[in-house]
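With one protein chain removed, the remaining protein chains of the complex are shown where they sit.
The letters A and B name the chains in turn, as written, and every chain counts its residues from 1.
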Amino acid sequence: MTVAVVLDGVSCVFGSGAQTVRAVDRVDLTIEGGEFFTLLGPSGSGKTTCLRMIGGFTLPTSGSIRIGGEDVTHRPPYARPVNTVFQDYALFPHMSIRDNVAYGLMVQKVPKAERHRRADEMLALVRLPGVGDRRPMQLSGGQRQRVALARALINRPQVLLLDEPLGALDLKLREQMQTELKALQRQLGITFLFITHDQHEALSMSDRIGVFNQGRLEQVATPAALYNRPATRFVAEFVGAANVLDGELARQLSGLASVMLRPERIELVGDGAGHVSATVMDSQYFGAFHRLRVDLAGTALAVDLNPQQHPSLPEPGARVGLRWAADAIHPLAAEDAA
Amino acid sequence: MSASLPVSAARPAPGGPLRALSDLLYRHRGLALAALLVPPLLWFGVIYLGSLFTLLAHSFFALDEFSGLVDRSTFTLQNFRDLLQPANLDVMLRTVLMAVAVTVACTAIGFPIAYYMARHARGSQKALLYIAVMLPLWSSYLVRLYAWKLLLAKEGAISWVFAEMHLTWLLDALLATPVIGGNSLSFSRLGTFLVFVYMWLPFMILPIQAAIERIPGSLLEASSDLGASGRTTFWKVIFPLAMPGIAAGSIFTFSLTLGDYIIPQVIGDSTLFIGQVVYRQQGVAGNIPFAAAFSLVPIVVIGVYLWFAKRLGAFDAL
Partner (left out) sequence: MRSDPSKAGWGLKAATWGAVLFLHLPLALIILYAFSAEDKSYVFPPPALTTQWFAAAWEREDVWAAIGLSFRVALVATAVAMVLGTLAAAGLARTRFFGRDAISLLLILPIALPGVITGIALRSAYGALEIPFSYWTIVIGHATFCVVVVYNNAVARLRRTSPSLIEASMDLGADTFQTIRYVILPQLGSALLAGGLLAFALSFDEVIVTTFTAGQQTTLPIWMLQELIRPRQRPVTNVVAVVIIALTFLPILAAYYLTRADETPAGR
């Protein structure tokens, strides 16, 4: 498998002195050709800046970026073999849908007949046949998003950048688009670089995920590895719910300084029958599970219970036992112990 | 229809000098910015600032006594000494007082309509009012002035209206009043005042309207929720928040009145205003230095006024 994108020591620093902002801080990243890679992180974590640097809209202050083996660090966007689907779709309001999609070809002076034909092909590919003559204003959000996709793909880029493309869609539409995007990527075989702050989206769509926090890339792994073996406390808490134990409690239970335990891996048993005993505080009902909060020696833990197996819950104040499998406890990097 | 897209190798490079230039401008944003701003800055720097500077310089020159031409070789403060002569001080005082009177009148007349437009007009009525106020603003200054010459003429429409209402005696009494009266409205300072108010009224209405528009409806609701009557809400909430709009409008009315030389000439008694002195001095007399010095007066007055207006928040309302 070829390597599509390599970021080597890339930083993006704004301001100076007391007002320095390290939007992206010495990031090293290798993205393989043909994979669906997601940059995940909260707002302001640097994932968008990273994408913009790969696209060429922001220039890095240090480091280098290689795409398909070529150094493109200082090249303008129009000279890079990547295309972008923007968060607000950025469709040209004064052009028809067909002209929007064909824009990349028009700029390369492809003859009109051919570029219109290929534009219509792309629109069929994204399941929007027949809207070629309309204006962006006349389409719904979901439709515009597909047009943006078609427009970006027509140039056959090596890498497709997607900047939180599903953020503006409602839940059902978003889930539908997630499936379609994943299928499209499989079908085309192009490297997709996807940005989102939604960890469910990331987990369900990606081949690999890179988690950003305050400008640093904290972990790059497959979804399963990320979920089950988070490298840091931040990743543990950001991807899924996590119980983080540290200090004396962690040492007692695992011999390590800082560990994580997923709520669904904790078993609720009678008082005294588990590894430890805790006091019930309250519970919340989430449909597919109950989330019970318990007090374990001063630390609050979340325990997820299947409603079928636990038709009635212990009262607040009751003492219960907690049990878990040996591999359910996962060590976290010591420096992240708060 | 192909189900998979062959991935392109390197991006096709059309090359060409334009693209190279584009690359350069992209890498060096500062260069692009300079390319954009240099032409307008050159024009404004050289032509506008240059001529303002020349004006300032001329105020320190004087006319050569024998040739009548501007002597640019010596600096003198003679012009400024001349400014302090009683006749000239009269002109300045007269103009400032007129500017103040016009500003007050415009505020009084303009506030109700601005208030109505902001708080009560809706939809097409609002658009209609907006156009109704804006159109005279952009219409020909001279045509509007001409209209008033027709109106104020001794045999014109206003006299006719007074006659029809049997109020001619009132008109005559007004015209007999010293200082503001005259032969007919067209040749009186009262007439000048009326025309000034007419001309600058839209300049006052629009900023006030904008300022009142900006008051969040929730403030007024909170005020009445806390027990204030409509009148109290007006004086305690609306009027103070409309002040910046009034200040902004007053900048226009004050500054425009201060420098105008056409209106007093066409409609008015023969006393002079600042603009007229400047115009006459540079015209027939060719005394540009004195005209320059005189023109510094409105600049200073406006500067002072702007300082006050800024403290009242006028700049936020512009």
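Miscellaneous remarks
Here is the rule we use: a residue touches a chain if its C-beta (ideal position, glycine included) is under 8 Å from a C-beta of that chain, and two chains touch if they have at least 3 such contacts.
On a predicted model such as this, the values are computed, not experimentally measured, just so you know.
Within the complete assembly, B:Gly259 is the residue of B:Gly182, B:Pro207 or B:Gly259 that touches the hidden chain.
Remark: the residues of subunit A touching the chain excluded from display are 55-57, 76-78, 82-84, 86-88, 90-94, 103-104, 106-108, 151-152, 155. Seen from subunit B, the chain kept out of the figure touches residues 11, 18-19, 21-23, 25-26, 32-33, 36-37, 39-41, 43-44, 47-52, 54-55, 57-58, 70, 72, 109-110, 112-113, 115-122, 126, 129-136, 138-151, 153, 155-157, 159-160, 198, 201-202, 205, 209-210, 212-217, 220, 230, 255-256, 258-262, 265-266, 275, 278-279, 282, 288, 291-292, 295, 298-299, 302.
Methods note: only the chains that are shown with their structure count from here on.
Centroids of subunit A and subunit B (each the mean of its C-alpha atoms) stand 56 Å apart. Partner subunit A is touched in their complex by these residues of subunit B: 1-14, 22-23, 26-27. Taken in their complex, subunit A has these residues touching subunit B: 59, 68, 70, 74-76, 78-81, 108, 121, 124-125, 153, 155-158, 187-190.
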